[in-house]
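Every protein chain of the complex appears in place save one, which is left out.
Now for chain A:
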Amino acid sequence: MEQLQITSAAPDSALLDLPWRTPLADWPADVLAALPRGISRHVVRFVRLDGRVLAIKEISEAVAFREYDLLRQLRKLEIPAVRPVGVVTGRLDDDGEPLEAALVTEHLAFSLPYRAVFSQALRPDTAARLIDALAVLLVRLHLVGFYWGDVSLSNTLFRRDAHQFAAYLVDAETGDLHRELSRGQREYDVDLARTNIIGELMDLAAGELLDEDVDELAIGDALVSRYAELWEALTGVESFGSDERWRVAARIDRLNDLGFDVGELSITTDIDGTTVRIQPQVVDAGHHSRRLFRLTGLDVQDNQARRLLNDLDSYVAATDRQEDDPQMVAHDWSQNIFQPTIRAVPRDLRRKLEPAQLFHEILDHRWFISEQAGRDVPMPEATASYVEHVLRHRPDEKAILGAPPGEQDLDADVDAGPDSAPEDDHFHLST
């Protein structure tokens, strides 16, 4: 009797075509997009389905439903996290023996596992930028009352966000949503994050994948201080004399600059009215991306949006249209600058990066070659140069996953002797 059940808010019948009667560890290579890297607590596989990459994790039914619900709630709260697709239960193998339930999530396009970011050996401050991104994610999670319970680089995916990275939560298995977190919960999460990050970096160092100059402890400590700074900026109480009321606007500007909108700010004065105390009550991340979305309909990450908005501002100034309706000008900018720039990139290379990230890099490149040439290089020329000298040599980042199917899986590799070579840590760039 067939009792396979797929629980999903947006059911996709193609899911039924996957070999659910086979234990995940034994799925044939032809359905797999890749195998994950590292030693996981559970069996995880990536499959390609209808142009999407799905991550499938075998876990017990109760845990699968719990994580599925948590991920759905996080999405409602607009937390950057992987999209839950569904839970598959009632699996039986060909002998009628029950198999574990499976949680299906959609792999985040253009996301980078931290090992991929490090192995590309970008710039010395890469680690610092990853830590900044993780601190922002952790603060956002804590603001909505989510206790993670297992913060680590490997439970996070990173996406390029202009000069920065944006962090996304991948694994919510140990998490809990509360009305509000206690100080103890927040501090424990941060402390665990520090320990895990240092451990993960020590692991990269042990595998000779990390520059020798990198100080693992300092990076771990940086997370703690970045988190504390950001938390204080977003939630701290500020007092000042009633003649310094400009500080209310200054606080809001500072939060905007950090990428947050202030939804609610409490302002209290003492009885004689000489001291004012302000404290943000509701803050929402995505200040710049919301503004750009309102103006242009472009949905991009916050630092990318900031970069695009800066370019839009230059356009307004250059065309002398400060008095025009902002949406009209933004529309023209999109039509005349942004879209043509992206279209000028050959189609086969365009997919290597997200459009907003492409635009950001072209702007950077234009600044760089303009300085070299000693003149203002126009966008079409900058774009052509960027494509030729930079993009062509970049890896495709649309779906960076683990090892290609067929390569030996670590989980199955328990019999390898002590002298077997350390795994090579290259990443399969799937196309």
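In the analysis below, a residue touches a chain if its C-beta (ideal position, glycine included) is under 8 Å from a C-beta of that chain, and two chains touch if they have at least 3 such contacts; residues count from 1.
Here is the rule we go by: contacts and distances are computed from a predicted model.
A chain of the complex is left out here; the name its UniProt entry carries, from "MxaC protein", "3-oxoacid CoA-transferase subunit B", "Multiple sugar transport system ATP-binding protein" or "Lactate utilization protein", is "Multiple sugar transport system ATP-binding protein". Considering A:A206, A:V237, A:I267 or A:M328, the position touching the chain not shown turns out to be A:A206 (whole complex). Across the entire complex, the residue among A:E106, A:D150 or A:D261 in touch with the chain not shown is A:D150. Even with one chain removed from view, chain A keeps its contact list with that chain: residues 38-42, 59-60, 62-63, 100, 147, 149-150, 152, 154, 173-174, 179-180, 182-185, 187-188, 191-192, 195-196, 198-200, 202-204, 206-207, 209, 217, 220, 410, 413-418, 420, 422-423.
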